[in-house]
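A single protein chain has been removed from this complex, and every other one stays in its place.
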Amino acid sequence: MIAPDYGHAFSLWRSAAGQDWIDYTHHAFVEGLRDGSLEQASYLHYLRQDYVFLIHFARAWALAAAKAETYSEMAAASATVHALVHIEMPLHVKICATHGIDSATLEATQEAAGNLAYTRYVLEAGYSGDYLDLLAALAPCVLGYGEIGRRLKGNTGPFAQWCDTYTGPDYQALCHDVGALLDSSIVRRLGPDWHLLPRAQTLQTRFNTATQLEIGFWDMAQNPGGT
Amino acid sequence: MIAPDYGHAFSLWRSAAGQDWIDYTHHAFVEGLRDGSLEQASYLHYLRQDYVFLIHFARAWALAAAKAETYSEMAAASATVHALVHIEMPLHVKICATHGIDSATLEATQEAAGNLAYTRYVLEAGYSGDYLDLLAALAPCVLGYGEIGRRLKGNTGPFAQWCDTYTGPDYQALCHDVGALLDSSIVRRLGPDWHLLPRAQTLQTRFNTATQLEIGFWDMAQNPGGT
Amino acid sequence: MIAPDYGHAFSLWRSAAGQDWIDYTHHAFVEGLRDGSLEQASYLHYLRQDYVFLIHFARAWALAAAKAETYSEMAAASATVHALVHIEMPLHVKICATHGIDSATLEATQEAAGNLAYTRYVLEAGYSGDYLDLLAALAPCVLGYGEIGRRLKGNTGPFAQWCDTYTGPDYQALCHDVGALLDSSIVRRLGPDWHLLPRAQTLQTRFNTATQLEIGFWDMAQNPGGT
Partner (left out) sequence: MIAPDYGHAFSLWRSAAGQDWIDYTHHAFVEGLRDGSLEQASYLHYLRQDYVFLIHFARAWALAAAKAETYSEMAAASATVHALVHIEMPLHVKICATHGIDSATLEATQEAAGNLAYTRYVLEAGYSGDYLDLLAALAPCVLGYGEIGRRLKGNTGPFAQWCDTYTGPDYQALCHDVGALLDSSIVRRLGPDWHLLPRAQTLQTRFNTATQLEIGFWDMAQNPGGT
């Protein structure tokens, strides 16, 4: 499949992630969303875990704003936090409600191990490393969902609402913005030939590990009884 | 002067800060804004330093969002970041422009020592401590400006525009929100009798030190040649 | 079984962790160490993963030193870091060598998911919270191994060397020191009745989650093919 045009860094990282990237973006859970075969219990489990995920994911983007070196880097991260906290999450609560998960149930969700592992990895990458480490760990979620959204465009099955979110122009525009932020932030610090530096390997590892943790998240999501 | 009603924690901290709080909120710089005697060079120096300050202050509020324990704590901090980055700072740039300070000059501002000391203290309090340490260090700036704004209400001198910003209902509402956030965050963690715990002393020290650093900031602002 | 006397906080947390604490300290992996039935492949897998674990665990104790509020809190954390980095880890390398795992193999260990989840949780708890959050997340590993060591005292099976490490007076003294550090740090901040505060619940959750992640670590360790 042709990679989406989310910029240079993403293109490099995606290629180097190899089979892991395919396993993530073509995971059985995603295929179940696509062909409608996903069990409802799995979907509800996913929705609840995703709510917890979004809280920590927003915290990680807030950390990015705290670690930014310029006004525009901070503004980009802060806009993402705002979209997550004040748009995405209320929307998520509403979608859950249409599936019979009320707000109290959502808040009472026990965080699954595969969920915790992912978000703490991303946050810790940000705290222990710098802005770039954090962005590299954040990229697979944001941009992978964008790629999945493109592939599932026009879906008319039972999960069309989910697909539309990531297929839509708003989310795709966000992916282009984040891809551009990645490129500008990296070049601003490391110059145009950054991919030749040892630092590039650390960033690739951040991207790869987060990709593997996405696979773990889907695995967890598919198994409502597990953790 | 009667303390503004920005909640319980603020009321306690403000009293305990004693003379420092008065020295901050009645600083000669503030009096110069009030009676119009402030020298233009000092005001321009202040505007430039305040731009640098706002960047770091927004970063600190972003860190608060990252360290929040609940959705509503995160939403409150994130709303403040958004207001600072996407409203306050562009407004600040515009005000500077009306005073002949263009964007490039603003960006080229050398951070003064008294400015750096303050923002790094706040950020470090947040990184090394928890959400409460950060809020206690953030409180004197937000709420002190609110108190100054109330005192300077109706000012018609040459600095009326500055006064109006903090006198106005938007800023006063923000102060009430932040005061309520302080109270709810503290009680949520430490219970209603938190002021009797040793932890209260650490928070008071955060508040006091930030208040002293506000005095240092005004001292620096008044002296355009100094640092 | 009678709980070891590692102080007040540990005693409370251990009781409240309930079955999870038993599942951790009496895990099948531990029983295999005790009765000698643990497969060699599992033990070697454990040794390699534990090397990666120790690096991150030492980093977490270093973070505790960075977040300490007093000289003695810093000195206690720093002594633990030093013991881990300059004594425990070189010893670990030596033990691995006696089992045919050379230094290069050890360094090349792929961090398993259950390992990563645990250490990143602890580090993130420390970065996002304060000194107490970090200590509460560190406690189950340090003190749980102490409790296991006491139970396996006098073991003469094939894993006697492992048992002796944690049974021995040095490690038991460390457990008493860490237990005392927990108590003094908590009381210093929250007062003697801290267990009645809402803050106590957050600390308990840190302890519980880390305990559950210990179980996940043993699960992972027992399964050399898994992650």
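Chains: A, B and C, in written order; residue numbering restarts at 1 for each.
Everything below uses one rule, namely that a contact is a pair of C-beta atoms (placed from the backbone, for glycine too) under 8 Å apart; a residue touches a chain by one contact, two chains touch by 3 or more.
All values reported here derive from a predicted model rather than from experimental measurement.
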Touching the absent chain when the full complex is considered, from B:Ile95, B:Ala117 or B:Ala160: B:Ala117
From C:Ala17, C:Leu33 or C:Ala62, residue that would touch the chain that is not displayed: C:Ala62
Sole residue of A:Ser11, A:Thr105 or A:Ser128 that reaches the chain not shown, by the stated touch rule: A:Ser128
Residue among C:Ala16, C:Ala79 or C:Ala160 touching the omitted chain: C:Ala79
Which residue of A:Arg14, A:His27, A:Lys67 or A:His82 touches the chain not shown here: A:Lys67
Footprint left on chain A by the chain that the document does not show: 66-67, 69, 127-130, 133, 188-191, 196-199, 202
On chain C, residues whose C-beta touches the chain left out of the figure: 55, 58-60, 62-63, 65-68, 71, 74-75, 77-79, 81-82, 85-86, 89, 123
Touch list for chain B against the chain that is not drawn: 59, 113, 116-117, 120-121, 123-124, 127-128, 209, 212-213, 216
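As a working rule, only the chains that are shown with their structure count from here on.
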Chain copies touching (chain B, chain C) - same or different residues, decided at half shared: same
Chain whose averaged C-alpha position falls nearest the assembly-wide average: A
Whole-Å separation of chain centres (CA-atom averages), chain A against chain C: 31
Separation of mean Cα positions, chain C and chain B [Å, integer]: 42
For chain B, residues that touch 2 or more chains besides their own: 66-67
